[in-house]
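Okay, handing you the structure first.
Only one protein chain is missing from this complex, and each of the others stays in its spot.
Right, chain A next:
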Amino acid sequence: MNLIYTAIGFFALAALLGMYLLTFVLRGKETPKAIVFSHGPLAVLGVVLLIIYIARGGPNPWESLVLFVLAALGGLYMVSRDLTGRPIPKALAVGHGLLAVGGFVLLLVFAFGN
């Protein structure tokens, strides 16, 4: 379970930075790249820990992983748009956040549900 708790820690940090980034996207401002390049790797670390946990077998939060992977794909697409000079669609940024929040809630339920 320690792996899950650590993953939750990484996801929580990533979520804080993500919310901050969302304020830039919604106001139509350039995203600060130091935050972009911290948010992504933190979330990726969380996903990696989650995959390791699931790979060990037994009951696992696979639904949470699916949501995080979908959110990660959206994140990658947004970064590529951002760096190549195409605006980030606001709906996509919000959708990415909602997917990640969904994954996070499922993970919390799995970790602390019983």
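FYI, contacts are C-beta pairs under 8 Å (C-beta built on N, C-alpha and C of every residue); 3 or more make two chains touch, one makes a residue touch a chain; residues count from 1.
Criterion: contacts and distances are computed from a predicted model.
Hidden chain, UniProt protein name from the list "Electron transfer flavoprotein beta subunit", "ATP-binding cassette domain-containing protein", "Glycine/D-amino acid oxidase" or "Ribose ABC transporter permease": "Glycine/D-amino acid oxidase". Looking at A:G57, A:P87 or A:G113, the residue that reaches the missing chain in the full complex is A:P87. For the options A:A34, A:A55 or A:A91, the residue in contact with the chain missing from this view is A:A34. By the touch rule set out above, chain A reaches the unshown chain at residues 24-25, 27-38, 82-88.
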